[in-house]
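For reference, the structure I am asking about is given below.
Note that one protein chain is taken out, while the other chains of the complex remain in position.
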Amino acid sequence: MLSLITAESAIFVIFVVAYLFYVGKSPSGPTPAVLHTPIFLSVCLLSSSWTIHRAVAALRRGEIASFAGWWLATFALGAVFLAGTGLEWRHLIVDEGLTIRTNLFGTTYYSLVGLHAFHLTAGLLALGTVLLFALFGKVKQQHAAHADVLSLYWHFVDVVWVAVFLVVYVIGR
Amino acid sequence: MSIGAVLGQSASPLSPTSIFAPASTPAQTIFDLSMMVIALVVAIFVIVGGLIAYSVVKFRKRRNDDGREPAQVYGSQQVELAWTIIPVITVLVLFLATARAVLAVQGASKPKDAVEVTVVGHQFWWEYQYPGKKVVTANELHVPVGEKTFLKLLSADTDHSFWVPRLGGKTDLVPNHPNQMWIEPRETGLFLGQCAQYCGTQHGMMLLRIYVDSRTDFDRWLKEQATLARADDAFAEGRKIFEQTACINCHAVAGTAANGRFGPDLTHLMSRETLGAGVVRNTPENLRRWIRRPDDFKPGSLMPPMGLTEQQLDAVTTYLASLR
Partner (left out) sequence: MSTADTLAWPGTRTTSRPLVDKLQEWVTTVDHKRLGILYIAYALFFLVVAGIEATVMRIQLIRPHNAFVSPQNFNRLFTMHGTTMIFFVAMPLVFGFANYLVPLMIGARDMAFPRLNAFSFWLTAFGGLILHYSLVGGYGLYGAGTVPDVGWWAYAPLTAKTFSPGHSSDYWTLSLLVSGFGSILTAVNLIATTISMRCRGMTLGKMPLLAWLSLVMAGLVILAVGPLTAAQIMLLIDRYLGGHFFDTQAGGSAVLWMHFFWIFGHPEVYVLILPAFAFVSEIVPVFSRKAMFGYPIMVAATIAIGFISCSVWAHHMFSVGMSVGGHLFFTVTTMAIAVPTGIKIFNWLATMWGGKIYFKAPMLFCVAFLFQFLIAGLTGVMLASSAFTWQTAGSYFVVAHFHYVIIGGILFAAFGAFYYWYPKMTGRMYSETLAKWHFWLFLIGFHVTFDTMHIPGLLGMPRRIYTYEPGRGWDTLNLIVTIGVVFQAAGVLTFVFNLVRSYLRGRPAGSDPWDAWTLEWSTTSPPPEYNFATIPTVKSRRPLWDLKHPEDPDWKYE
């Protein structure tokens, strides 16, 4: 999983480089000033790292119900983040007229944040699958190592968000 | 030196595009560097290659071999240290020589009265503008001998590269990324080259022709190029067809309604020796054939066949042939 995370990080690094390269270079169109800083969503997402950590710990101790609860919380927090991103995008497209084709800022912003959202969605699908298995009682204590590997991916998604947040909402403005 | 002499032969080069026949200051700088680099590299090859050849012969299994394994040697710190240090020093020397050449070429000063040309790369031809002199021409560049000419390199579409080996190293023409290079030819004559960055179908026939003239000849050429096109009623019919067909969408003829910039400027078409960026000799027959169907000479060039009748072709050719 660590190798896979490294490879995925390489992809993200390139999108970050493109974003930073093009900061301030759009000849026209909306600028990063139109963005709303997603503090609440970020808190949700970063908390989900904590909840998934609790979930895996619970599973290691064999507490299946507790595991399922924390896992569900993780899923919910991730879903909230995704929904919030969707709302922000709707605002940007409809109210600010910023799309991926508007200008360089639009292209790089939607690509970078979108790539993260894509990875988040993939993570949610995986988490959701495990959740279903848990609801059907298929998840046992011996699966703790597997859950741990998946949580590594989830932590990766969170760390990427920290990087994206810094690049887009702090440095890029 | 001998490779350079064989491949270069400055007086009458074996190849008019050899990098070993420098005729301009930056090309000379690179030539001097390359002699040193080649010498070093050949020396390394002789030594190391010689050692490999020696070992392969000396340590081969003989017919009368006793079947015992030879002494197993796992390493030797002194030897390994030696053959680490020597390459490091070699690399350092090479780097310093390179740095000197890079600084000499890229760091060269630009005299206040240096000739300046803006080169715009197109698919698949070269546009030359002499800013301040009101000259726009195509495909055949003229520069004065013995002086620095600075070329500003732009592109109208995709990547290209300006490479005339005897005059200097190449620099690319990248859209949205202006570049600059300079040449300082020290002999007059015609210097050849071609586009060196794949730019599409006819990349292979986007040829370069640089005419290095004496100062007087250059000034005269420049003055002629700045004049408007001759207006002669004898060619009025051809001119009318030219201006009323799609020709003027792409081509310009200074002093007329034709103001298209997509294709080469034709104001002084007949002052050029070739057509189509060096593809064929500029004769009336070739010109006519080109207009009729450019793909005959340069399949994939972006000029479409104009669908003119034979009489229209005659008239237009005669008109264009008057644009000296």
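Order as written gives the chain letters A and B; numbering starts at 1 within each chain.
The criterion applied here is as follows: a contact is a pair of C-beta atoms (placed from the backbone, for glycine too) under 8 Å apart; a residue touches a chain by one contact, two chains touch by 3 or more.
It should be emphasised that the depicted structure is a prediction, and the values quoted were computed from it without experimental measurement.
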Exercise for the section: Taking the complete complex into account, tell me which visible chains touch the one left out. Expected result: A, B
Exercise for the section: May I ask which residue of B:17, B:118, B:227 or B:318 touches the chain that does not appear here? Expected result: B:17
Fill in the blank from the handout: Filtering B:23, B:183 or B:207 for touch with the omitted chain leaves B:207
Problem - Positions on chain A contacted by the hidden chain, ascending - result: 3-4, 6-15, 17-18, 21-22, 25-27, 99-101, 103-104, 107-108, 111, 115
Problem - chain B, residues in touch with the chain not shown (by the definition above) - result: 7, 13-20, 27, 29-30, 33-34, 37-38, 41, 44-45, 48-49, 51-52, 55-56, 59-61, 65, 69-76, 79-80, 83-84, 87-88, 91, 94-95, 97-99, 101-103, 105-107, 123, 153, 157-159, 161, 163, 165, 168-172, 174-177, 179-180, 192-205, 207, 278, 299-300
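Assume only the chains that are shown with their structure count from here on.
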Exercise for the section: Mind checking the centre-to-centre distance between chain A and chain B? Centres are C-alpha means, answer in whole Å. Expected result: 50
